[in-house]
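With one protein chain removed, the remaining protein chains of the complex are shown where they sit.
Residue numbering begins at 1 within each chain, and the chains themselves are lettered A, B and C in the order written.
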Amino acid sequence: MNKLISLEDAVNLVRDGDTVMIGGFLAVGTPERLIDALIKKGAKDLTLICNDTGFVDRGVGKMVVAKMFKKIYASHIGTNKETGRQMLEGETEVVLVPQGTLIEQIRAGGFGLGGVLTRTGLGTEVEKGKQIVEIDGEKFLLEKPMRANVALLFAEKADVKGNLSFHGATRNFNTYMGAAADISIVEAEQVVQVGEMCPDEVVVPGVFVKYIVDGGSL
Amino acid sequence: MNKLISLEDAVNLVRDGDTVMIGGFLAVGTPERLIDALIKKGAKDLTLICNDTGFVDRGVGKMVVAKMFKKIYASHIGTNKETGRQMLEGETEVVLVPQGTLIEQIRAGGFGLGGVLTRTGLGTEVEKGKQIVEIDGEKFLLEKPMRANVALLFAEKADVKGNLSFHGATRNFNTYMGAAADISIVEAEQVVQVGEMCPDEVVVPGVFVKYIVDGGSL
Amino acid sequence: MDKQQTQEFIARRVAAELKDGDLVNLGIGLPTLVANYVPEGKEVLFQSENGFIGLGPAPLEDEIDPSIANAGGLPVTIVPGGSFFDSAMSFGIIRGGHVDTTVLGALQVAENGDIANYMIPGKMVPGMGGAMDLLSGAKKVIVAMEHTAKGNPKLLKTCTLPLTAVRAVDLIVTEMGVIEVTPNGFMLTEYNPEYTVEQIQAATGAELIISPNLKHMQ
Partner (left out) sequence: MDKQQTQEFIARRVAAELKDGDLVNLGIGLPTLVANYVPEGKEVLFQSENGFIGLGPAPLEDEIDPSIANAGGLPVTIVPGGSFFDSAMSFGIIRGGHVDTTVLGALQVAENGDIANYMIPGKMVPGMGGAMDLLSGAKKVIVAMEHTAKGNPKLLKTCTLPLTAVRAVDLIVTEMGVIEVTPNGFMLTEYNPEYTVEQIQAATGAELIISPNLKHMQ
């Protein structure tokens, strides 16, 4: 099972209307080559799940500028004025989610949990329309699991079985999105052969990675 | 902030009646030296939270033989006949918890979540007396967060700031118990100075570790 | 067939169910033998729920690493391409539906897929370990067991022992045959020609639907 595929084959797995999770935090740890190729290929009416919408010229923000999203779930859109414009003018629906809630919702989606019980957002606009569960007299907001059709992820290093390791602050949402998506595609800076990655060093086991694009070969 | 303490000072932090979490899975990744010292010091009426009760002569099982527990939460006690005997004869209360639920309850306790929503245990004895939450028409069992007064943990390597790394299958419950305990004490096979552990290599950040016992120096 | 031959016969037939690329979790006892019969050319990865993917064979005496043990506490090895992780990740893999197949033993299986395999009231209770999680989370659940216990049927209309999970079992492989759990009950799809269908029905505590494509069990 060699999981390596070409950039072109990778982005052809994204179909119009899909929900896509994309790793990265303000374009750090974002799969830029996958994003560029997906913009080139074109895809529309996507729903995005991502920490933020990056910048107009960097990260997932380039896809916002290309008007590929009909709906966006993110914790922060302030660094990309185009997202704000599309939101205010009703072109794109934007759902703002607290960052810690968002990552737990993705983990819950990937790990088979029924939801996330959190204090975050209680008493704010975030709780509107959501179930509140009382546990031993304390109230918690129930946030539902999130899943996607495709996850586009970044890693510093992958072996051909899809085991991943990271450098610096690039892990962010990349570690759990693969578990929560039907198809996960990782753009790795470096791809090594089986046995060349120490099992102690693996941060994300290959079971969560379906395809790998070798960023170093591009 | 140097977190190194002696074995003796470490076990003196455990008081009669405390709830203690202890890392390890069938005595792999168990802090054996902390356990031996705690048995020597003596402590009674403890409540144990641990994956299993090890063996009569290895791991946390030695504490079962020393009759230190009034109550035990574990997923498996079959490898330690003394636990079964104490349970059947009413000497010790044993609560059996599905393994995946147990680790999530500990994580929830350490990460400020209100509980765990899971399918595991539905329709079995495990669900008795517990709240069931319906989410989009599907039922989930609500399992409550777990916390402890003290966590006794194992790591392969620690720096003096408490950052931890592991080898092999020793991570098991050691990675989250520190977050869920008021006081966490790690027995590390090897202790290194600040800056000698690469930040990418850290599995458990030092914020979850209050004290370190240098196993290599004992 | 003596007991060992019976177990090998069952394990071999279970192994034929595994598909190339599958992630598989084997319970202790008979299911462990399945690893010995993975057909040539199929690449199957085994998960050890105590914390790794890539469970390999037992090490030579002088190659034992005490940090690498299976979920039964016995020394094992990890294959190239494997990865170590903690219990939260391990059970995220299990509960999130990322294990393709789990093979477990059973005390009783009901015709609706209910399974009892962790306790007999009044007897020593080993605990459910990870079984409840595996049963609720794995994509496919195969029960590998002898058809009867001391002559008494283990395939029943309803379980009389405390359940480990509800409607969880997909397939049962015994020394007598292969039985699918269908919406209408047990369906015998293959039988061991050492027995007649009548003998198999007589050893079963619920009505067997005979598959129109009934075959000899290999």
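The rule is simple: contacts are C-beta pairs under 8 Å (C-beta built on N, C-alpha and C of every residue); 3 or more make two chains touch, one makes a residue touch a chain.
On a predicted model such as this, the values are computed, not experimentally measured, just so you know.
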Chains in view that touch the one left out, judged over the entire complex: A, B
Touch criterion as defined above, residue of A:19, A:47, A:92 or A:118 at the omitted chain: A:118
From A:74, A:113, A:142 or A:186, residue that would touch the chain that is not displayed: A:74
Touching residue (missing chain; options A:101, A:163 or A:184): A:101
Among A:19, A:51 or A:92, residue touching the chain not depicted: A:51
Touching residues on subunit B - with respect to the absent chain: 1, 107, 110-113, 159, 161, 163, 179, 194-195, 199-200, 202, 205-208
Residue numbers in subunit A that touch the chain omitted from display: 25-29, 51-52, 55, 74-79, 81, 84, 87-88, 96, 98-101, 103-104, 107, 118-126, 156, 166-176, 203
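One rule holds in what follows: only the chains that are shown with their structure count from here on.
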Centre distance in Å when subunit B and subunit C are each reduced to the mean of their C-alpha atoms: 29
Where subunit A and subunit B are represented by their mean Cα positions, the distance between them in whole Å: 32
Intercentroid distance (Cα basis), subunit C paired with subunit A, Å: 35
Residues of subunit A whose C-beta touches two or more other chains: 112-113, 200
In subunit C, residues with contacts to at least two other chains: 52, 78, 84-85, 91, 95, 136-137
